[in-house]
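Below is one structure, written out as structure tokens; comments come after it.
Note that this complex is displayed minus one protein chain, with the remaining chains in position.
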Amino acid sequence: MDQFDKMRSPDESQAIVEINLAIISAEALLKTSHWFSRDFVCEIRTRNEHIVDVLLTPRSATSASELELARQSFISSAMDFALREKIEAKTSGIRDLLLAKAFSESGVLEDQPEGLFGDRVEEAKPDGMFKILSNPRH
Amino acid sequence: MARVFHPLERFAPAPTAFHLLPFRFTRLDGKELLVNEAGEYIFVPNGTVENLANEQVDTNSELYQDLRAKHFVYDDCSSPLLDILATKVRTKFDHISGGTKLHIFVVTLRCEHSCDYCQVSRQTASRGEFDMSTSTADRAISMMMDSPARDITLEIQGGEPLLAFDVIQYIIPRAKTVALQRGKNLDIVVCSNLACVTDDILKYFRDEGVKVSTSLDGPAFLHNKNRPRPGHNSYEKAIEGIERSRAILGIENVAALMTTTAASLDHVIEIVDEYVRREFHSIFLRPISPYGFALKTRHRTGYEMGRFLEFYRKGLAHVLKVNRSGYRIAEVYTQILLTKILTPHGSRYVDMQSPAGEAWNVLVYNYDGDVYASDESRMLAETNDRTFRLGNVHKDTRRTIFTHEPALRMFQTSCNQALAGCSDCAFQSYCAADPVYHYATQGDMYGYRATSGFCSRNMQVIRHLFSIIAEDDRETMRILWSWITGQSVHGEVVECA
Partner (left out) sequence: MRLTTMGVARNFDESIVGIITAEKLPPDQCMDRIRLFASAKMADDERLTPYRALLCPDELQNPPDLPFIHRLRDSDHLKDGDIVVLEGSTGLVRSLYRPYELHHHLFVTERCNSNCLMCSQPPKDRDDVEVLTARNTELIKLIRQPPSYLTITGGEPTLLGDNLFTLLSQLKVSMPETELHMLTNGRAFAWPEYSRQFAGIEHPNISIGVPLYSDFAGSHDHIVQARAAFDQTVAGLHQAARNEIRVEIRVVLHKLTIPRLTKLMEYIYRNLTFVEHIALMGLEYTGYTPRNIEQLWIDPLDYQDQLEQAVEFLAMRNMTVSIYNLQLCVLRQSLWKYSKQSISDWKNAYSGVCDACTALRQCGGFFHWNTKVQSRGIHPISENLEKANHGPVPLDSR
């Protein structure tokens, strides 16, 4: 899926990256810019509702080929940040639970074991030991 | 009822249904490196992260089984065992529990050396003025023992602490008494250049069970260049001091640390060889901290992180070579990071912790009673910046120190989980936060990762170590593990300073 146009700026000392906000969120874009700001001034210009242009102006002398490499690097970096966002969205709930358990007082957030105990004789007993252990009301 | 055997399919998960557990990733050597919340890592083929995000990994594949076993995914066939994972996360943060373990007492600022990078003001050698008073010592000892930690390390520094030997003699028995009263285990280390050490001083240390740590920057030309003193014989004095100390204290109770300066950067092989020649079994290739006078004299001692990386890589390679030839010597920076990467544990080294060890795990008690978050914080104060001065032993208690502004401001920026640049970083579990460093070099505690020397150094060293891990050379891994466990490659326990 290639949502990026070719470089359009007539100014050869800058690179322009076209970003589709439907693919790469503003947050992913900002994170990418955060890192690239060491070597480039990153200027974000809104073109329309879905498209922004990122102008990368190098802070020190840069050749044309280096500039092109930087542009490509920006794109792949942005895609990685978009990927991170996706993963974070799917895992933030369980992460919160995990950290809550990690730092809770011992035993407070403990889970009961899942699954059956699996012994036919034991399960046939109405007041079997493991029934009692499993039953949270006891 | 007869029992029947069932095939694998009955116990393995359905082809598509799985869920993600939290993880971070980066790209390394043509592969993807994933790290989960407990610091467990896995190398996977390029494209795996995208497949995971889109739930397109084949649950029958070996890759899926690996991801499942290492807590990157889970499925409906078996629980995510969150309690286990939580226990692992907790283990990684072990360094938080127990309170401050390292207490540094700066007993005097006097020193007869005048090292370029020194973060201590140069003072004349007259007694008293810059020495810790007995009342300050008493209060500092009391505050030290207020720490809930059961195992306390008292590190005596300076200036040159042996110039205030009487203060040391005052402190040690009192600290031991209070430790006994409070049920603490106390370890005592004196950090000295050993230039003025005598046999009497050493015998005293031996009798009190005190260890000695000294500086050895490398061979004579380097050491003397880094550490000017009247007579230009810092190296000779250091060697003499080391030999004397070993004779009286035992070789395992004398440690050496090096300081890296611009002059050191081209000579890592000679430095390692010097340590081997002097029969040390550990060497710490650490970068110079950019504090105090170092900032002022940067043009003489300043250097870029890139040169340090080269120094480290070359140094590590040489250290490994020495190990292969049969001489056991561990590189400490590597050992610290590998402990975080390869073992379930966190690090006890205060400079590489998140939440940052500063203030939390180390406190520095200056000669005048001022309490600082770290050695570097105190050095910053020498340039009249007291941002990290947490209080004073004569006015504060441990409680007030930890609940007042300076400490609280630090704690806000002490967790790399919550710092821009770090929060997504694959190496978050292995790296650390350092508000003091960022304040000193960038002007604010929060810091800007893209230009942070701390970030770039750690990231590159960690990357380098992961390349070594990925190579999985048997002999190299055996040597590295022997550093981590403290066992020799052949299984005997090794005592090393």
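To keep things simple, chains are lettered A and B as they appear, and every chain counts its residues starting from 1.
By definition in this document, a residue touches a chain if its C-beta (ideal position, glycine included) is under 8 Å from a C-beta of that chain, and two chains touch if they have at least 3 such contacts.
These numbers were taken from a predicted model, which means no experiment stands behind them.
J.: Have a look at B:T87, B:N233 or B:S423 and name the one touching the chain we're not showing.
T.: The one listed residue touching the chain not shown is B:T87.
J.: Which of these, B:P344, B:G421 or B:G453, touches the one chain of the complex that we don't see?
T.: In the complete complex, the chain left out is touched by residue B:P344.
J.: Which of these touches the unseen chain: B:S78, B:Q169 or B:Q412?
T.: Of all options in B:S78, B:Q169 or B:Q412, contact with the hidden chain holds for B:S78.
J.: Considering the whole complex, not just the chains shown, which residues of chain B touch the missing one?
T.: Considering the whole complex, chain B reaches the absent chain at 1, 3, 5-8, 10-13, 40, 65-66, 68-70, 77-79, 81, 83-84, 87-88, 343-344, 477-478, 481-482, 485, 487, 491.
J.: Footprint of the hidden chain on chain A, which residues?
T.: Touching the chain left out of view, chain A contributes residues 106-107, 110, 112-122, 128-130, 133-134.
Here is the rule we use: only the chains that are shown with their structure count from here on.
J.: Take the average of all CA coordinates in chain A, do the same for chain B, and state the distance between these two points in whole angstrom.
T.: The computed centroid separation for chain A versus chain B comes out at 30 Å.
J.: Residue numbers of chain A touching chain B in their complex, please.
T.: 31, 34-38, 80-81, 83-84, 86-88, 90-92, 94-95, 97-99, 101-103, 109-111, 114, 120
J.: In their shared complex, at which residues does chain B touch chain A?
T.: These residues of chain B touch chain A: 1, 19-25, 27, 37, 49-50, 52-53, 79-80, 82-83, 85-87, 89-90, 93, 420-421, 424, 449-451.
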